[in-house]
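Got a structure here, written out as structure tokens. Questions coming.
Note that one protein chain is taken out, while the other chains of the complex remain in position.
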Amino acid sequence: MVRVVILGQGYVASIFASGLEKIKAGKMEPYGVPLADELPIKIKDIEIVGSYDVDSNKVGKDLYEVVKSYDPDAPESLRGITIRKGVHLGSLRNLPLTPTGLDDEMTLKEAVDHLVNEWKELKPDVFVNVCTTEAFVPFESREELEKAIEENNKERLTATQFYVYAAAKYAKEVGGAAFVNAIPTLIANDPVFVELAKESNLVIFGDDGATGATPLTADILSHLAQRNRYVLDIAQFNIGGNQDFLALTDEERNRSKEFTKSSVVEDLLGYNAPHYIKPTGFLEPLGDKKFIAMHIEYVSFNGAHDELVITGRINDSPALAGLLVDLVRLGKIAIEKKEFGTVYEVNAFYMKNPGPKEARNIPRIIAHEKMRMWAGLKPRWL
Amino acid sequence: MVRVVILGQGYVASIFASGLEKIKAGKMEPYGVPLADELPIKIKDIEIVGSYDVDSNKVGKDLYEVVKSYDPDAPESLRGITIRKGVHLGSLRNLPLTPTGLDDEMTLKEAVDHLVNEWKELKPDVFVNVCTTEAFVPFESREELEKAIEENNKERLTATQFYVYAAAKYAKEVGGAAFVNAIPTLIANDPVFVELAKESNLVIFGDDGATGATPLTADILSHLAQRNRYVLDIAQFNIGGNQDFLALTDEERNRSKEFTKSSVVEDLLGYNAPHYIKPTGFLEPLGDKKFIAMHIEYVSFNGAHDELVITGRINDSPALAGLLVDLVRLGKIAIEKKEFGTVYEVNAFYMKNPGPKEARNIPRIIAHEKMRMWAGLKPRWL
Amino acid sequence: MVRVVILGQGYVASIFASGLEKIKAGKMEPYGVPLADELPIKIKDIEIVGSYDVDSNKVGKDLYEVVKSYDPDAPESLRGITIRKGVHLGSLRNLPLTPTGLDDEMTLKEAVDHLVNEWKELKPDVFVNVCTTEAFVPFESREELEKAIEENNKERLTATQFYVYAAAKYAKEVGGAAFVNAIPTLIANDPVFVELAKESNLVIFGDDGATGATPLTADILSHLAQRNRYVLDIAQFNIGGNQDFLALTDEERNRSKEFTKSSVVEDLLGYNAPHYIKPTGFLEPLGDKKFIAMHIEYVSFNGAHDELVITGRINDSPALAGLLVDLVRLGKIAIEKKEFGTVYEVNAFYMKNPGPKEARNIPRIIAHEKMRMWAGLKPRWL
Partner (left out) sequence: MVRVVILGQGYVASIFASGLEKIKAGKMEPYGVPLADELPIKIKDIEIVGSYDVDSNKVGKDLYEVVKSYDPDAPESLRGITIRKGVHLGSLRNLPLTPTGLDDEMTLKEAVDHLVNEWKELKPDVFVNVCTTEAFVPFESREELEKAIEENNKERLTATQFYVYAAAKYAKEVGGAAFVNAIPTLIANDPVFVELAKESNLVIFGDDGATGATPLTADILSHLAQRNRYVLDIAQFNIGGNQDFLALTDEERNRSKEFTKSSVVEDLLGYNAPHYIKPTGFLEPLGDKKFIAMHIEYVSFNGAHDELVITGRINDSPALAGLLVDLVRLGKIAIEKKEFGTVYEVNAFYMKNPGPKEARNIPRIIAHEKMRMWAGLKPRWL
């Protein structure tokens, strides 16, 4: 059994909840779940025990009602969980929502205690953080983090940073928990949080779930690197219509993507080929199914110039939701293995920006095999 | 030093010769050569010592003149080798060329002896077979092969099959040689030839150099498989204007592509997703730079349908020519290691249809690492 | 009121029937119908009064049941019409269907009389021919046509050719009718049939409904021609999973596409740029939504080389079905105007191979304006 608490009941969390229940009910194949039912912990062992949000239209509603607004085929088995109030800390700024949070009612210190108490009742093993992309500043020292909480400095912390802090406190009290950070805020890449996690029996997976065009780009660049083709330039566009793309039209939030290791290109090719890789725009009718376009130009043997163009329509939220079905189970396994702090073998396959800070990107196809071995499974092709 | 004899001085062999000389002269980077100068045998150690063809416009000409017709920047250092007469055995049927071959002047048995004698003078380590794609029938038994030579049955054998037979005889006499089969004719996948090679101190690499869209498709399918995305269908087109595409407009020859393991899809996905993958057409102005287009549709988590489209302009001949720069050196290494017969570790990365017959496809990104280890190099990411 | 008889109740005819009823019921916008409700004859004035097929699984069934197998949302208002038996004349050869036709039971002459009698009861204004693509031979003379009917030569005629003959007889008797030939069989381009139509008060529109990539290619080529860009080559692929693509895997049928004016390229560019334009393959899971890919390379000012690549997913049957909603009304208008024979102004916009035989292709954007003027509408932009 893996008990899961969701932080941010938006598109991804709702597809996660909906798909999970359908698979558990035998009504859907576990497509998009990399390890399907190969792990000792089965998909049917996953149970969502709580969910937090800060949209005043969601807080207090039944999980089923919220999920249904994203997936009309949401199963009724989702009924019975009420969305609880989390913290927003300004993370919904400029979005067409009315936020409501614990931080509107109490100090940060009080909010930590409030949440830890709730969690001791809910008894989650794993927290899944799928808040809206935030404008954040990494922490430079443990002191700075503690001070921000202590002094109730709501400008300094984002919701994600706050939740990790609270989760660490909870983990320390109950002996172990895991925190899956699926958004760009640096957590597994922030040594302050990794250190805190190690001391507190917390496992952190992160940062930024590896969905969309980036992991595919990574494997294509590896493909070119292995043939010693010299990449001249890489352009990658993507445009979508879900709230995450809307949030990224906010300059400050978009900058949070810049903390993502721009070293994917350099890590895989061995040199920093000129590239333009960033979320490009918001176009509402595209909905959750984004349009991606990528152009790669390279030199082959005898000076020949080749070009590849990749375009696609990719459902954004299901891609991440499917990974979460693995990550919550791997989180539980990491707790059992007592691998507190962060786990590179898991991050390298599942995360765009795999922590810890000093870790490098490797081809996802190889990362997958290493991750399997970490999880006690046989590699597929090695 | 690796001494190389070319069989079929067409586009690929000419780009190979031209690029090789430019790299040796320090005038060009070894882009498109997967192992560049990592191997103990360096690129400058490769020497072309002979070249065979059956186009009456090429036989008797200087190598430089022939190469220049494909690459205007051909270096003068190619001068000094005269194109010798090989065998055609009907392999130029329906192409706009006038063939001339040893088989027009003598029996097959005599032609074998003629070639083996020439080779004993030229002393090649490695034969590179880049004949035009042939319409062929695999051999079922050693007896059938021997009988076809013995009875001078020119209908039964293709040029490639004949060359392997002659190369085996040569290898046996001189103690070791390698034959790189870069075209679709089944050699490394024909147990009759692999058995003959083992007995004759011959190394065979094959079949069908892994260039173009297929290896990329393989890595993209692996990428999807590792995320457990369910592939609904795969369409892959390619159209080009070089002689190889012209040859494939011949129905019989195109059928030779069908012997290629259609199991790429099944090997990598674990099920046989419906697919349409074949050379599509000839369009002269495209020249050697083919146009490829690929469409893949798959199911992601919660039943979401995604689509990828890949298009590209790819220089056909340089892609293969760059691989040959590795293969001739790996051939020499295999001779030194006395790994006669065929070498799966090499074939799995470099060949579309990796021999031996019973071998399966694996993701190229992983095959690359295994090949490095076979060659005594450190893996790059494992 | 326009009374319509359908010949060939397959995918296109079923989407036509289903969409038409939905628009008439105010449940759907007339998207994909070029003239929407601009014509004096409104969409709600169209009535399907009869339908013919030769699939033994369809003949005798209610139209609603057949349509529902193609469109699960078929409206109940389609009930009440029973699919009648037509002629097949070998046109279903090699398809996974059991054909049943009047031609199995009687002579061609008898079948003509049988149909004309039925039609005199059904009183259609317009026949819509959407049979499966046929392998056909155009007629060279009226005598040859009459003789084939007279001598019951079932090998000489296709279903379409037969239906036109019968429709002409019917039109002559009742004073006027129209025949919309939406498939590649040459009718509006066969002077024998156009002559017959003129004498018989029959309007013919044809041939081969202009859907899919070809009209788009035409407008893109016009775009390039108007800028005097010199087109080097054009490659166009398409692959689909409906019965029409399956039928085209039959070599003989595919050849019927070759009668299509290959002069599109020459008509629009003014020279015959090398091109490869043909249906490419069948891939069942694509269903009715085909995948198209097109590559165009051209020379711009100062010798610069540019490239365009167009890919798409296009629903095949709705594209044609939407045109039919106009064509049946324009057929009725042509009858009223007594423009018997064929009407270039209509064909030039709606047909891939616009008749009469000697007619040329023009940019569709301009053809559209001319067609509007023919129909008594104001041009949109002229």
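Each chain carries a letter (A, B and C) given by its place in the written order, and its residues are counted from 1.
Everything that follows uses one rule, which is that a residue touches a chain if its C-beta (ideal position, glycine included) is under 8 Å from a C-beta of that chain, and two chains touch if they have at least 3 such contacts.
Keep in mind that this is a model prediction, so the values were computed, not measured.
Asker: Taking the complete complex into account, tell me which visible chains touch the one left out.
Answerer: Contacts of the unshown chain, counting the full complex: A, C.
Asker: Which residue, C:33, C:81 or C:375, contacts the hidden chain when the whole complex is considered?
Answerer: C:33
Asker: One chain is left out of this view; which of C:65, C:284, C:306 or C:336 touches it in the full complex?
Answerer: The one listed residue touching the chain not shown is C:306.
Asker: If the missing chain were put back, which residues of subunit C would it touch?
Answerer: Residues touching the hidden chain, for subunit C, are 15, 18-19, 22, 28-36, 71, 215-216, 219-220, 222-223, 226-230, 289, 299-315, 318-319, 321-323, 325, 362-366, 368-369, 380-382.
Asker: For the chain that got dropped from the picture, name the residues of subunit A it touches.
Answerer: Residues 232-233, 235, 237, 239, 241, 274-276, 280-286, 291, 293, 295, 297, 307, 309, 311, 313 of subunit A touch the chain absent from view.
Simple rule for what comes next: only the chains that are shown with their structure count from here on.
Asker: Following contacts chain by chain, what is the lowest number of steps it takes to reach subunit C starting at subunit A?
Answerer: Tracing touching chains, the least step count from subunit A to subunit C comes to 2.
Asker: Any idea how many Å lie between the Cα centroids of subunit A and subunit C?
Answerer: Each chain's C-alpha centroid was found; their separation is 51 Å.
Asker: Using mean CA coordinates as chain centres, what's the gap between subunit A and subunit B in Å?
Answerer: Spacing between the chain centres: roughly 44 Å.
Asker: For subunit B and subunit C, let me know how many angstrom lie between their CA-based centres, rounded off.
Answerer: Chain centres of subunit B and subunit C, defined by C-alpha means, are spaced 47 Å apart.
Asker: Quick check on subunit B: which residues sit in contact with 2+ other chains?
Answerer: 307, 309, 311, 313 - these are the residues of subunit B that touch more than one other chain.
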